[in-house]
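Before we start, here is the structure in question, set down as structure tokens.
Only one protein chain is missing from this complex, and each of the others stays in its spot.
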Amino acid sequence: MDKLNSTLTAVKNLRSNVKQCFEHLADGTDGEGGEESRNKFVHDFQERFGAINSQLREVEQLINGLQVPPTAYSLGNTAYLAQETSQDRQALYPQLVNSYKWIDKVHDHSFLAFNNLNQNTLRRSYNYCSQKRQRLPFSSFNNDPDHIDKLLSEINTAPHTSYRIFRPFGTNAVAIVTISNVMKAAIVFKGVLIEWVTVKGFDEPLEHDDLWAESRYEVFRKVQEHAHSAMLHFFSPTLPDLAVKSYVTWLNSHIKLFLEPCKRCGKFVANGLPPTWRDLRTLEPFHEECRNC
Amino acid sequence: MASVSSARESLSHALNNRFLPNLEYLLQGSILDSAVEHLMHRLKGLCDNVDTSPETFHDLEVCMSLRQPNSNQPLLLRVRRALGRDAPFQMRYLGNPEVDQRRPTLVRSCMDCACTNGILEFLTEMGFRLEFEYIAKGYMFRKGRMKITVSKLIKIVPGKQQDMANEPISQSYIVELSVVAPTGQENVGEEMRVFAEQLKPLVQLEKIDYKRLGGMP
């Protein structure tokens, strides 16, 4: 490749020299000048001509030094440009239109996402503000996928609870947890750090393309609020694995969401809701109003 | 306090105000297996839903009949079930074709009704008996409100459940152009005639006179 490059450069130099030489010839002498200027002109021309000759030799030498490539260069899709093709046979046009549409969409969406994400100042995983300082690498969100798979399979033990794990974008995992016939939760990981939790009813759809919509039921919207505060409570940058394990244990205690009365007031329903709060240590159920009194 | 109207009231409201689609306009034709590719190309060029590949379907149609007292014609209901995907069963009632010769298409009353999968057992309990069944497999195209299906009819060999055991009825595809519209929309037929014209000479879509064929459709 290097040889080819230097040859191409030499050819380029030769062409520019030839061009300069012809320009010089075309300019000619000013016509008025005597013998002296004419001599100078001829001398200049001879000099340039000599340079052309030496460069020509150089090019020839370089070309002789080139090896015939063992295989044809792979030019990727550009090779098709040389072929005469009918549009139908290649079916390129619909693909082209599609990819154009996609790129356009991706551009729009990423622009909106970027603006939105920038407004959120409560991020834990990325900290743009501290860019000036050299920040310590956060080990909790750049773990390898194997480690997370292992961690999730370790917690995959509670009966009545099923886990479905998938990775919609790259290495970060999303776990859909179905707790008995009571509720579903989507846990969005970044490494082993829990980024977001969505809680929905058992009969509501919770798929990878719809992780962010809120539940249509008041009780699960409330549980989601509590799940978020618990997520912050269990957050521990030093022991990320333990944080995930205790969080999932806490989440599993919702299996008796409708079955257990509040520990404080002994009633099932308060303000139209069952006891939605689970104590972070004892996992006992409380109504939201009862938990602080 | 506004009171809710009963389902029966809203249904008759839809009928009276002519926004309940209950008439089927139909043209039919057939094409040999060897020429179907050309027809598909033509349809891809003409129709709306061809961004990707044409939409396929694979349905089992079961026709059930109920003998009615005081009437020599049994009541026929067709139940369709998609074999390849999870979808509600579709029940369809088709009336007798109108006799009007001036219309460019066949016109008959038509009611489509999505049901849960208990429908066949339900009809059996009502006294319906199996009349015939077949599998239709093919492609569906859409142009405005017109529906074009190119499908292969497959006979069900009794006793054999496998797909392989069933054999096509003929060496050709049936082509159907249909619109289901509310009563009183006269221009539908004309719209369909123009479209059928564009498929000539590949396929000749015609108004089939079932009475001349004798027997049942």
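To keep things simple, chains are lettered A and B as they appear, and every chain counts its residues starting from 1.
Operating definition for what follows: a contact is a pair of C-beta atoms (placed from the backbone, for glycine too) under 8 Å apart; a residue touches a chain by one contact, two chains touch by 3 or more.
One rule holds for everything that comes next: contacts and distances are computed from a predicted model.
The listed options are "Mediator of RNA polymerase II transcription subunit 20", "ER membrane protein complex subunit 6", "Small ribosomal subunit protein uS13m" or "MIP18 family-like domain-containing protein", and the UniProt record of the chain not shown names that protein "Mediator of RNA polymerase II transcription subunit 20". Across B:32, B:87 or B:114, the single residue that touches the chain missing here is B:114.
Considering B:84, B:127 or B:144, the position touching the chain not shown turns out to be B:127 (whole complex). The chain omitted from view is touched by exactly one of A:220, A:234, A:247 or A:286, namely A:220.
Looking at chain A, the residues touching the absent chain are 181-182, 201-203, 215, 217-220, 257-259, 261, 267-269, 271-274. With the whole complex as reference, residues 1-4, 6-8, 10-11, 22, 66, 68-71, 75, 77, 91, 93, 111-116, 118-119, 121-122, 125-127 of chain B touch the missing chain.
The rule we apply is simple: only the chains that are shown with their structure count from here on.
Separating the CA-averaged centres of chain A and chain B is a span of 48 Å.
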